[in-house]
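Below is one structure, written out as structure tokens; comments come after it.
Of the protein chains in this complex, one is absent; all others appear in place.
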Amino acid sequence: MTQGGVTLEELKKKMADFARERDWDQFHSPRNLLLALVGEVGELSEIFQWKGEVPRGLPEWKDEEKQHVGEELSDVLLYLVRLSDICGIDLGKAALRKLELNAIKYPVILSKGSSKKHTQINGDNNSDGGLLASTKNNNSSCSCSSSTSSDCV
Amino acid sequence: MTQGGVTLEELKKKMADFARERDWDQFHSPRNLLLALVGEVGELSEIFQWKGEVPRGLPEWKDEEKQHVGEELSDVLLYLVRLSDICGIDLGKAALRKLELNAIKYPVILSKGSSKKHTQINGDNNSDGGLLASTKNNNSSCSCSSSTSSDCV
Amino acid sequence: MTQGGVTLEELKKKMADFARERDWDQFHSPRNLLLALVGEVGELSEIFQWKGEVPRGLPEWKDEEKQHVGEELSDVLLYLVRLSDICGIDLGKAALRKLELNAIKYPVILSKGSSKKHTQINGDNNSDGGLLASTKNNNSSCSCSSSTSSDCV
Partner (left out) sequence: MTQGGVTLEELKKKMADFARERDWDQFHSPRNLLLALVGEVGELSEIFQWKGEVPRGLPEWKDEEKQHVGEELSDVLLYLVRLSDICGIDLGKAALRKLELNAIKYPVILSKGSSKKHTQINGDNNSDGGLLASTKNNNSSCSCSSSTSSDCV
């Protein structure tokens, strides 16, 4: 861990070492890892499946359950880091870039308090899945007419 | 970004700022974020769905496609980081801890070259989903007889 | 459609015809279809992602939204039917058999009003994922002591 916390680079290296030591590189093809990731997302979902709505911070959960959540979140992360590595993608760099794209896609002035997808905010035809806010089939109340194009794309 | 690369802490902070500025905290409940994560895993899977087996490094993919993979991997990561934060879980710490647990669950000497689940390697009844190698219904050829119990659990 | 409603057999045949006419059998390998199924589950999840808890019958949803749900549910079903066919599995027969297994796993007298997993109800070590009710990490209050083993397995 660096002074500022755990880096994605560090996890990537640990996963690569782990696999190499066990001769597991042979199993770590992109689609194998992707299906393993899906499996872990399934395990994470199972924890939440009969809970109904759950408040932030999981205040009434037992320590054992919260630890279980942490383990499943970690499993998803570790496979995600490994899948990125095997695909030749720098996940940290890609994530920072995506955050910048999202800031452009969801300008504060147009997105405030709305869960509308950016295609509904901006009125364009971009079908790319928007991060952080994405509801289909809502009518956008934003005419976007007064926005400059830099706001809207 | 710290000198050693992008930290999970940094992404967490950026996501929290992003949501606060847009008044989106109201949408970011644990199960909302979990379903959003599932949605992004679906988008990632769509990229790979008609490809058949894909070699490491995605050598024959167009730049555009590889960039698309990077964006979807990032979307999964960003929701995962946000979900962890909203659940009150330190994802970096949890991931390092899980890596240590995995090293105990999958001792090098017993796991080498095998994709068997740790329950099959160790012959115990632990039903916890094993990371990095997990196949059900294989018969384990490992008797585990020479292992100490501390190696095996 | 037979008099009693749409059969799985009928959907299977329609999907096979559809693929054959378009020369798409070449794309319909088990793992390709599985990833396509994951993609559709992601699209279904996106509809529900920012909704918070949703009441039965989706009473306040617009017709357009409910139709969208029906389409995504259908996409999941159609890929599931096709995947089963390609794997050589009779899905209808398997589902009826699974329902019988579930009735044994979750005896009415022990399961009433409880979302506990059958492993917690019965106190056995079966790690098979239980259908219809599955929460981990709950303590079972059921001692199972008065049950006959035929009830419990």
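Lettered A, B and C in written order, each chain numbered from 1.
Assume a contact is a pair of C-beta atoms (placed from the backbone, for glycine too) under 8 Å apart; a residue touches a chain by one contact, two chains touch by 3 or more.
No experiment lies behind these values; they were computed from the predicted model shown.
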{"item": "Which residue of B:D25, B:E65 or B:E100 touches the chain not shown here", "value": "B:E65"}
{"item": "Chain A, residues in touch with the chain not shown (by the definition above)", "value": "27, 29, 32, 35-36, 38-43, 45-46, 48-52, 119, 125, 127"}
{"item": "Residues of chain B (touch criterion as defined above) contacting the omitted chain", "value": "31, 34-35, 38, 46-47, 49-50, 52-53, 62, 64-65, 68, 115, 129, 133-137"}
{"item": "Absent chain, residues of chain C that touch it", "value": "1-11, 14-15, 18-19, 21-24, 26-31, 34, 36-41, 43-45, 48, 51, 53-58, 66, 69-80, 82-84, 86-99, 101-103, 106, 108, 111-113, 115, 128-129, 131-134"}
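Definition applied: only the chains that are shown with their structure count from here on.
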{"item": "Centre-of-Cα separation between chain B and chain A, whole angstrom", "value": "11"}
{"item": "Geometric centre distance via CA averages, chain C-chain B, whole Å", "value": "24"}
{"item": "Per-residue overlap in chain A, given as positions that touch at least 2 other chains", "value": "31, 34, 38, 51, 53, 115, 129, 133-134"}
